[in-house]
Structures are given as structure tokens and as C-alpha cells.
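Quick one: this structure, given as C-alpha cells, is what I'll be asking you about.
All protein chains but one are shown at their positions in the complex.
So, subunit A:
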Amino acid sequence: MTAVAIAGAAESDLGVTGRSILGLQTQAVTRALADAGLTLADVDGVATTGVSRFSATQLAEYLGLRPSWTDSTFAGGSAFEMYVARAVQAIEAGQCSTVVVSFASNQRSARSRSLGGVVETHTPEAQFETPYGPLYPISYYAMAAQQYLHRYGGTREQLAEVAVAAREWALLNPAAYRHGAGPLSAAEVLAAPMVSTPLTSADCCLVTDGGGAIVLTSLERARDLRRPPVRVLGYGERTTNTSMTAVGDLTVTGAVEAGRDAFARAGLTPADVDVAEVYDSFTITVVLTLEALGFCGRGEALDWIAGGRIRPGGDFPLDTSGGGLSYCHPGQYGVLLLVEAVRQLRGECGERQVPGAEVALAHGTGGILSTHATVLLGVDR
């Protein structure tokens, strides 16, 4: 348990926005502050990434702030779950009192995403991996999927359930990119264009603009603010690799230890989780993460998610916004996992609301199963 809470949460415009990164960041931050009943004058901590080399500095200046604490840890889509941990520590230590964690990207409008990823010529990967033409990050997840299906005898149809369920949730979320797209079948996932075997384009997250922000402050202060506080109950993280060859077993990720630490810190177990927002960069990401976090045993996830368990109305509500697969994926999606978890715990999710949700898990994954961070959130009882 911690003494810190999330007091506000918001999305920027999503989808194809035609807006700049800092324009979208401004939307996310000011909307999250308005949600909390706070203003920019209250903010003394800023955590963000993906703006520029000096991300938090850039955003702070743009917003007219001189923060006493910043964090721009670059850890792909898991950065925001890490920022929550750091923000809790900074607030508890008294270095700052009100932190905005935010992200925004215009990658779809700007057409800034490339199949091979960003190559940094001074890295070992540029010498020893890039020459072989892996799609980054897709080919790595594809190899993880291949190892997983090979070892446990699963099928691509079973894996497709992750994308099918995400679409079912997106149909209930008016903000989702695929809200109006109609249901998705496993057969359609398999028949979509193959990108890097065994993953088709429908196994892969969207490429959209979008962003979001959350506001953290002490639980004590949050209790006097506009919205019911969402408590930060626990957090944990692991950083494992940047190369495609560093990890021996592709099917076991750093989420094992990230989750273990988060549950221990919160004094909770996986059975206590009412709603889970798990980074779904690819269908396989979810399968590996569910096992790593202990929701089911190793090699069991494909059977475990079958039969509607993770769809609306199922007994394990997962990625209730529609996820990166069908709602929004602005490149580093982790902040939107937190936004959705907060809204579920505040009971604001309309048709997709999980009734009586009291404990939510948000788990971010960055890079090529490189970084893993878990946050457990709960209502204030």
C-alpha cells in the first residue's frame, strides 16, 4: 500500500488528429487536471516521454512550469507504470506534491512509424541484428509466439481470441478507433495480411495518434478533491533486454518478477484483481503477460482465455477499453492503461463498466519484451 492516489485522468484526442505532439500533450494534461479539480499552478512534478530528447523538460517549459521533480525514463510502453512508482516515491519523500504523468503521439498523422523501428548506429543491435532485417518490434514477438505455440501445442486460432475479445470491448467504447468496425472473428484475424509469421496485421496493435494523462497526489489531499481517489496499492518492474538474443526463453518475461513485487507491495494476489489492463501490443504479449502475472499457469493461457472469459460479461474483464488492438495505440500506450483502470475503479465506463470493480491492474510492456511494469490500483475504502 502507498499513501498516494490518482486524482485525475483523461485522454487527449485519439485516432487521426492532425495535431502536434505538444498540442495533444496539452489536451491530455489540462483535461486530467480539470478532472481532478486542479490547475497547472498545482503541478510540481512532470513525467513524460516521446516528446523530444529532453521530454519532461520540454513539456514543463511548454506548460510554463518549473517542476521540482521530473522523470523521462525511456522504457517504451511501460514507462508510465514506472512513472507511477517513481511519482509515489517522490510524493512520499516530499520532493513534490502533484505529479502529472502524460504522453501523446501523432504517429499516424505524422506517418512517423517505420517497420524496422529506430536504428541507433552505435548500439550492438545495429551491428548484429539490423543487418538481418527483423521487423522491430514485430519479428521478436513473432518468434516468442512461435516458441510458445510450439512448446504448448497452441493454435493461431486460440491466440486470435485476444484480438477478438479486444474488439468486443471496443464495440462498447465510443472512443475506440474500431468502435464502429463491427465484431472481429478468429477467422478474420488469421486471414488478415501476414506480417511476420505467425502474426498477421490483426495480431498487431493499431497505429494511431493519441495520448493521456493522470494526476497523482497524496491520498490525504486527493480525498478533498473533485473525484474519488484511486489508490496506488503496489508497483513492481523488471528490465530484461534490448537485443533479440539476450533472453534465453522467449515465453517467460520480466512480468513474472514485476507482478510478484507489485502484488507483494500491495498485499494482494492475482485473485483479488477485478479488472486488468494489460499491454496488448500483440496478441502474444497478453498471453505471456497473463501467465507471468500468475492469473493462470504456464502454458495454460490459451485454454484459460477461451470461452469468453476475457470478453465483456466474462469473469476476467481484460483490456476493457478495447486495448491497443482495437481502441488506440499511439506507440507508447501504457498511460492509457492507467486512464482506463482509473475510470473502471470510479465506475465511469458506461456500457463497458465492470460492476463493482475495486482492484485494477495495469501492466505495461515496452520494446521487445524489454521492460515490464505492474501497477495495482484500488478504490479508497
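Note that a residue touches a chain if its C-beta (ideal position, glycine included) is under 8 Å from a C-beta of that chain, and two chains touch if they have at least 3 such contacts; residues count from 1.
Here is the rule we go by: contacts and distances are computed from a predicted model.
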Among "Phosphate ABC transporter ATP-binding protein PstB", "Biotin transport system permease protein", "Zn-ribbon domain-containing OB-fold protein" or "Cytochrome bo(3) ubiquinol oxidase subunit 3", find the name that the UniProt record gives to the complex chain excluded from display. "Zn-ribbon domain-containing OB-fold protein"
Among the options A:131, A:180, A:313 or A:356, which residue touches the chain absent from this view? A:131
With the full complex in mind, choose from A:5, A:144 or A:162 the residue touching the hidden chain. A:144
Contact with the hidden chain only, please: which subunit A residues? 115-116, 121-122, 124, 126-135, 139, 142-144, 146-147, 150, 193-199, 243-245, 248, 250
